[in-house]
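Here the structure is laid out as structure tokens; the discussion comes afterwards.
Just one protein chain is left out here, and the rest sit where they should.
And now, chain A:
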Amino acid sequence: MNYFPDEVLEHVFDFITSHKDRNSVSLVCKSWYKIERYSRQRVFIGNCYSISPERLIARFPGLKSLTLKGKPHFADFNLVPHDWGGFVYPWIEALAKSRIGLEELRLKRMVVSDESLELLSKSFVNFKSLVLVSCEGFTTDGLAAIAANCRFLRELDLQENEVDDHRGHWLSCFPESCTSLISLNFACLRGEVNLGALERLVSRSPNLKSLRLNRAVPLDTLQKLLMRAPQLVDLGIGSYVHDPFSEAYNKLKIAIQRCKSIRSLSGFLEVAPHCMSAIYPICGNLTFLNLSYAPGLHGNKLMKLIQHCRKLQRLWILDCIGDKGLGVVALTCKELQELRVFPSDPFEAGNAAVTEEGLVLVSAGCPKLNSLLYFCQQMTNAALITVAKNCPNFIRFRLCILDPIKPDPVTNQPLDEGFGAIVQSCKGLKRLSLSGLLTDQVFLYIGMYAEQLEMLSIAFAADSDKGMLYVLNGCKKLRKLEIRDCPFGDAALLEDVGKYETMRSLWMSSCEVTLGGCKAVAEKMPSLNVEIIDESEQMEFNLDDKQKVDKMYLYRTLVGHRKDAPEYVWIL
């Protein structure tokens, strides 16, 4: 029942921006659904196979901004074959044919071809923003099309994509008339760029706030760019190698000092550590520092740099910082909310330089810490219990002990109690990744205490089906569950198949589920797509229901089986 005219409701809905809230609003009644759908501009689709572009377009004719995610998370770690799916072309094609005035497209883990980029660039007059995260399938030719055709482009943000760099002059394809750029990030490109074109582009972009360069941009160009864009808020440095006694370095110092607005700093893809003092003047204002691609920066030079960063809220670094370096972080960065420590040598577990000590120091020194990604050599229950006490505000807690089933080295016990303390203390925990030696017990704790948990990642853990059952029964808000190398079988999988409809997806690889079990899920739940990924072609020759399934990925969907699956994917 509406007591207000539609326009008033629409105006009220304008203030409701979160996707969850807007979704809730649309469920209240038919007229609210109608008003909401006509006024909706931003849509987030967490799994591109859960809905079709046609239905999206039909429901939200006013769509301006679309976010799409494709492959499952474990694709990041090479567990999903390259051509599994997640193609964006059909979406762009459908949107192009419609009357949708798309302005923003954000994609994660999708396959993006040059054809799709070209079609995108030519189909939407007001297109403003393209953000590609962990995508693949395109080359710099596709980027050239975007540069050339999107006349009002404000944002081109490429994060950690595998791009085939044709070393073409894509940067030169931005026309002289393009002066609207606010954000340009091409740090992930491996090839040369036309430095002159880059300088001219930056010169004619007075609104440029974010600039992240790739390795091919040398220091003297950086200096020129900074002179032209002192208003930058976010800077990603490409190459930072030079002679501290040179003229170029002096000029750089002056240029950096003019950039009083920089709050976020990243890159240093090539670095000469003895030249970091030029950066000190801006360190005091930094809220985000990402040195996770700069293995050349460690030891005293790194610590000295961090000592200047008193306002840091987010820090991404490599484990060569060491426990001692984390101690410096704990003393200096009192505003720290997010810490990510990546392994500097992902292939050599023995050389990892951080342990439980570093984490305990940070938890003690940084009470606002709420988000953690920590790759370490070892962890103890005592440390985790201390961390849980020091930082009860964790929203994201992802711990990766490089040796996948390592117990507490002091007590030789599994890490059940430690993680149990984390979930019990951190009542707002939404995302958790476990590692180390773990039994069913830790899952009992998770089921009991992790009431807000939305995403759980498990590897090489548990003793029996009970582990998985504790989680499925206990975590009412669970949306994504990804499991590898655990002894969970059909009994756990089939206990409550209705649960999967309340979740976005479930991934299980190298577990004990069988073909028969997966078939049973598919039969009982037509609203789920149950995919078996079998590259070894065993399934073709042996359709025995008792056979163990190597990789299973199931997700809820409104549009049934997808038509673009490759040969080795069986949709039951």
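Keep this in mind: contacts are C-beta pairs under 8 Å (C-beta built on N, C-alpha and C of every residue); 3 or more make two chains touch, one makes a residue touch a chain; residues count from 1.
Definition applied: contacts and distances are computed from a predicted model.
Novice: One chain is missing here; what is its name in UniProt, given the choices "Auxin-responsive protein", "Histidine-containing phosphotransfer protein", "Immediate early response 5" or "CNTFR factor"?
Specialist: The record for the missing subunit names the protein "Auxin-responsive protein".
Novice: From the list A:Leu66, A:Leu130, A:Ala148 or A:Ala272, pick the residue that touches the absent chain.
Specialist: Once the missing chain is taken into account, the touching residue is A:Ala272.
Novice: For the chain not shown, which residue from A:Leu402, A:Leu472, A:Ile533 or A:Leu554 touches it across the whole complex?
Specialist: Answering carefully, the residue with contact to the hidden chain is A:Leu402.
Novice: Quick one: say which of A:Arg228, A:His298 or A:Arg556 touches the chain that got left out.
Specialist: Considering the complete complex, A:His298 is the one touching the chain left out.
Novice: Can you list, in ascending order, the chain A residues touching the missing chain?
Specialist: Given the touch definition above, chain A has residues 74, 76-79, 134, 160-162, 188, 190, 241-243, 269-274, 292-293, 295-298, 342-347, 349-350, 375, 400, 402-406, 433, 457, 459-460, 484-487, 509-512, 550 touching the missing chain.
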